[in-house]
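Yeah, one chain of the complex is gone here, protein chain that is, but the others are all in their spots.
A, B, C, D and E are the chain letters, set down in written order, and residue numbers restart from 1 in every chain.
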Amino acid sequence: MGTLSNLLIPAVLFFALGFLARAVKSDLRVPQDLAKMLSIYLLMAIGLHGGYELGKAELTTAFNAVLWAVVLGFVLPMVGYILLLITRRVDRMNAAAIAAHYGSVSAGTFLTAIAYLDNIGIEYESYPVIMLAVMESPAIIVGLLLASWSRQRLAVTGGGNSAGVAVMQSGNGNGHLSSIVREAFTNGSVILLIGSMLIGAISSPGSMVKLFPFIDEIFMGILCLFLFEMGMEAARRIREFRKVGAVLVAFGLIMPLIGGAIGIAVGHYALGLSIGGTTLVAVLGASASYIAVPPAMRLAVPEANPSFYLTLSLGITFPFNVVIGIPLYHYFAALAAA
Amino acid sequence: MGTLSNLLIPAVLFFALGFLARAVKSDLRVPQDLAKMLSIYLLMAIGLHGGYELGKAELTTAFNAVLWAVVLGFVLPMVGYILLLITRRVDRMNAAAIAAHYGSVSAGTFLTAIAYLDNIGIEYESYPVIMLAVMESPAIIVGLLLASWSRQRLAVTGGGNSAGVAVMQSGNGNGHLSSIVREAFTNGSVILLIGSMLIGAISSPGSMVKLFPFIDEIFMGILCLFLFEMGMEAARRIREFRKVGAVLVAFGLIMPLIGGAIGIAVGHYALGLSIGGTTLVAVLGASASYIAVPPAMRLAVPEANPSFYLTLSLGITFPFNVVIGIPLYHYFAALAAA
Amino acid sequence: MGTLSNLLIPAVLFFALGFLARAVKSDLRVPQDLAKMLSIYLLMAIGLHGGYELGKAELTTAFNAVLWAVVLGFVLPMVGYILLLITRRVDRMNAAAIAAHYGSVSAGTFLTAIAYLDNIGIEYESYPVIMLAVMESPAIIVGLLLASWSRQRLAVTGGGNSAGVAVMQSGNGNGHLSSIVREAFTNGSVILLIGSMLIGAISSPGSMVKLFPFIDEIFMGILCLFLFEMGMEAARRIREFRKVGAVLVAFGLIMPLIGGAIGIAVGHYALGLSIGGTTLVAVLGASASYIAVPPAMRLAVPEANPSFYLTLSLGITFPFNVVIGIPLYHYFAALAAA
Amino acid sequence: MHRLFPEKLVTIITSDVLEDRLVASVRNRGASGYTILRARGAGSSGVQSGMLDIDTNIKLHVIVPPQRLSGLLDDLERLMHKGYHMTVYVSDVSVLGPEKYETSMY
Amino acid sequence: MHRLFPEKLVTIITSDVLEDRLVASVRNRGASGYTILRARGAGSSGVQSGMLDIDTNIKLHVIVPPQRLSGLLDDLERLMHKGYHMTVYVSDVSVLGPEKYETSMY
Partner (left out) sequence: MHRLFPEKLVTIITSDVLEDRLVASVRNRGASGYTILRARGAGSSGVQSGMLDIDTNIKLHVIVPPQRLSGLLDDLERLMHKGYHMTVYVSDVSVLGPEKYETSMY
């Protein structure tokens, strides 16, 4: 299954090192803005690269990929929402906020998957990169719609203490939905990623070549540094799992498996991608956002507790995907192709 | 005129993307120190590169270039000061502070011009880099002298509310001028740029080769990131143009044209540079500082309103030069050469 | 003796430039986190690189190198402690804290030495990199033991005002020594350096190749930037030398010579390294830590004055080694080999 | 001291996603300016390590003349009732140059 | 104003190596949260330029109900007696939503 070879990629090893450093309570002080800077770099590099490749891609498949990305972005949060309500461990507002994270994606996980595939020499298409860019927004929208709807239900049934106030707020402006959509599409990382893709697609090839040392050659090193820090953050978050409770932790492990399975179906059957491409779509389905979605939820669903969604997406699902999920999805993608 | 091809350089496109991101009020949060770090890198890289090239340059032309840089740095602020007084929209202190910015240069604009020339395959000499390094200081000195002189005039005529106090202060120390000059030459970016040039010039070629991946290969990518952020800053500043008023905005568009024209004259006739070199000198003349001069003015001319000079140099002149000015100056440089 | 050629390496020149910038009181504002980020990069790069090389190294020599690193880490602080007590200019607590710095190493000095050797084309082994990684911890432990012992002595003799309290604190927990050791080994830079070495050693060669542009090619440029900032910090610290006093300054110049001499003995006679390798071991012996040890001392030896150890290691010994020490140790290493 | 004049200093500590809203409110309530510091911390909504975009706090200071305090506090209370987690406190300060705090931001 | 309630604000300025200890103490003393800002400065232990890991300060704020103040100050005094250099001061603030500061961090 290649788990071992996965674990010997520097990117994954640095994730583990960061995790370990925090776990042994090392006094390692990482500058506050390092992860933020690295993630700006990664979004820019992945966007430019993807856009450049897409300039050469087939339009029909690209269009299909976008379509399916939207479908995934809409369907996965609903699956997650229902699952969470079934657990009865969180109220509707928290369920909506958590679910939104699973409809979106984690660029860090996606890039680790690419490093994994590169390492074992497996080819992949460039379509998943567009899907990565597209999937952020629908999930945010669904999350906000679910929250809005839950707020109304809570107001009707009288549950939730602050819900009454909240629904009044959201009810008395009919520009509400439009502002939700606006927020989802002006999300910082969406703009940077889609903008970089466009730039990569329309820039003259000659000028793009000058960017390759920056976006290509030093990429893997920067990814290592980024994952090192994310390992530290994951370790910080995983400590809070007790607050979250075993049932929610189980959700954080099962939901990526569901998302991964749906992703394999979409990648292999709907888009007809190769094993590598299918693996990447599975990773898109399986991973949970920790960059674009949390601020959107914090702003629009203040009733939800950030500890819940951050611990789940960053402390549980992220490490699971990086260490176990990726080789697993690859294994099943290969199975589907066989 | 190549405007279109200008707009398809990644560097310019990233400037536009940053501008757009802020214009649509995206929530993109860029770490506070990113632009500062990138600009340290850019000054270091441009200095090392320029110094390395200058090691091979002709001494007479280099000397001439320095001389003309000093002339430009002295003349342009005076032109600007007179123009501004004619508009009657700002008092003398603000006029002095604004004018100083136009005698200095913008490294970001200069580098965009280099990317533009590289992209369309036009050669250029290395002398403009020395001029870039030299032009910061004279403009600061002229600005401070103009301010000092205005302060005395205001004190005599009794205009300006805080001027009376200010002139007493500046009058009673005859080390005043020397401290002005000192400040102009120990300005942080001047030291970094000139120091890097010296290092580039005296280092052994073998050791310089080891620096090229850092200062050359990843340069364009870092410039893109820098311009992305500067696009955001320009958009933030341009919003304040209403405070500044239409007449000042017009100054922010006309002054670079004047500076560009003078720059073309200097580049082509006085220094005998190629089309590419002349374009770069035009850009030096046309661009306004937003790194070295503003802090100097804030410290030495506290009576001037920073909103004015920052909005003009960063919000008006900078975007104008990057998008329209550069191809324009190139067009006229070619015309002059023909 | 190659001093001149040493001074023409960009890395050393940037150190000088930073020093000069601060000395002329330039207003250059460097972002607070830049040095911290650069030093994370340097530790990671040096670790990966060293680990990769060590994968191919002889196990016996590697083991011997570790052993001698431990010996150096234990012996040098004791030498320093005794020397400092002889000067009678600092109390025992300060002597312990200062001495610990000299048993540890400065990665910046080590890397400058590598740049120096590279520049003059001298080969060196990779064992000193392991020694670099190993030497941080023992020195911290010895420092804390010396402090603990001094605290007890002071408590007995009744010297030192806060010592009585302190000894009570450290006495009433028998987990004390283990917590000292724990702190020394979970020190952030130790973890990052040793972790990166392990990753470099166990990663597949194919995946390591992808990291080389990041850890190798841009390395020298980043080192220059780092030394530029460290030059500024050294200049800031050297100003405080008057507080420290001439005798302590002399210690800051003599102690590296002693450490360098011991290092040459170890490198040449005990480990049988080449001239280059011996020079690097000398640098390990001569250099004083300013990354790992100061926070450990501040936390565990609060009675010592940070001004003392920071001024000595950063303001005196560091510049001495960079400018004079390295070529000197190289000269003597060559002499020993001849 | 005759040159020091009493004003109210309002301090707000919360997630940085609220920055735009808070600044808008401060502007609307006629404050003459505001100051923002970056912060991290912990509280009822968990640890805010400040390492990621998603868990960074800000600390916002506004000096307002006593008579404008009430409106600003109304806004803040409304946000808290909606569910936003905020630490809000008021302290007494004595300013140099009180006229500065009378003119609202343009 | 009826909605503002008096609390004590403890501020601690010291080297960031003490952060973990201070946070532990704040938690143990039942504070409902804390806020940390990065700082630099100078004092009896020299200049803290904030440029290196080794000379960065933090400024820690804790709001505590008056009755919990004393225990926290005990801890801080103990650290100061051990030799740690710290600037510690207490100020009076009036908070919105005082119940927030009663529940200690979980």
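The rule we apply is simple: contacts are C-beta pairs under 8 Å (C-beta built on N, C-alpha and C of every residue); 3 or more make two chains touch, one makes a residue touch a chain.
What you see is a predicted model, and the numbers here were worked out from it, not measured in a lab.
Q: Which chains here touch the chain that is missing from view?
A: Taken over the complete structure, the missing chain's partners among displayed chains are B, C, D, E.
Q: Sort through E:R38, E:R68 or E:K100 and give me the one touching the missing partner chain.
A: E:R38
Q: Could you tell me which of B:D27, B:D118 or B:E303 touches the chain that is not displayed?
A: Only one listed residue reaches the unshown chain, and that is B:E303.
Q: For chain B, which residues reach the chain that was dropped from this view?
A: Output for chain B: 30, 32, 35-36, 39, 162, 165-166, 169, 188, 229, 232-233, 236, 240, 290-291, 294-295, 298-299, 302-303, 305-307, 310.
Q: Which residue numbers on chain C touch the omitted chain?
A: Where chain C meets the chain not shown: residues 27, 29, 32, 243.
Q: What does the interface between chain D and the hidden chain look like in terms of residue numbers?
A: 1, 3-4, 7, 9, 23, 32-38, 61, 63, 91-97, 100, 103, 105
Criterion: only the chains that are shown with their structure count from here on.
Q: Starting at chain C, what is the smallest number of hops through touching chains needed to reach chain D?
A: Between chain C and chain D, the shortest chain-hopping route counts 2.
Q: From the C-alpha centres, identify the chain that is farthest from chain B.
A: E
Q: Which chain maximises the distance between its CA centroid and that of chain C?
A: D
Q: For chain A versus chain B, which are copies of one sequence, does the interface use mostly the same residue numbers on each side, meaning over half shared, or is it different?
A: Answer different: the two copies use largely distinct residue numbers here.
Q: Would you mind pulling out the distance in Å between where the CA atoms of chain A average out and where those of chain E do?
A: Spacing between the chain centres: roughly 36 Å.
Q: Using mean CA coordinates as chain centres, what's the chain A-chain C distance in Å?
A: The mean C-alpha positions of chain A and chain C differ by 41 Å.
Q: Could you work out how far the Cα centre of chain D sits from that of chain E, in whole Å?
A: Computed value for the inter-centroid distance: 20 Å.
Q: Counting only residues that touch at least 2 other chains, which ones in chain B make the list?
A: Within chain B, the residues that touch at least two other chains are 25, 27, 29, 32-33, 213, 217-218.
Q: Touching two or more other chains, which residues of chain D qualify?
A: 17, 38, 40, 53
Q: Which of the chains are touching one another, listed as pairs?
A: A-B, A-C, A-D, A-E, B-C, B-D, C-E, D-E
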